[in-house]
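In this view, the complex is presented without one of its protein chains, the others remaining in place.
Let's look at subunit A:
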Amino acid sequence: MSEKELGKKWDRCLADCAVKVGAGLGLGVVFSVVFFKRHTWPISFGLGTGLGMAYSNCQNDLRSHYLLHRSMKVGWTKQQ
């Protein structure tokens, strides 16, 4: 069902976001603790990075239908 795809995509997106943000947060904490003397900025950095990556992935996922792969030549029909 094509109408379910979007929902699937959103699910993936959220999951990915959670993962990424969590990972980012974790890494940020780690780095903050380990390397950066408990500053908050690595945490926010990690968070932001995670969020950004999640955002970007989500966007790419949502856009994926409209983007032409590099290997595709312009003007040729995409064989499905």
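Please note the rule applied: a contact is a pair of C-beta atoms (placed from the backbone, for glycine too) under 8 Å apart; a residue touches a chain by one contact, two chains touch by 3 or more; residues count from 1.
In the analysis below, contacts and distances are computed from a predicted model.
**Student:** Name the omitted chain as UniProt records it, choosing among "MICOS complex subunit MIC60", "Phosphatidylinositol-glycan biosynthesis class F protein isoform X1", "AP-4 complex subunit epsilon" or "Integrator complex subunit 4".
**Tutor:** Hidden chain, UniProt protein name: "MICOS complex subunit MIC60".
**Student:** Can you name the residues of subunit A that touch the chain not displayed here?
**Tutor:** 1-3, 5-6, 55, 58-59, 62-63, 65-66
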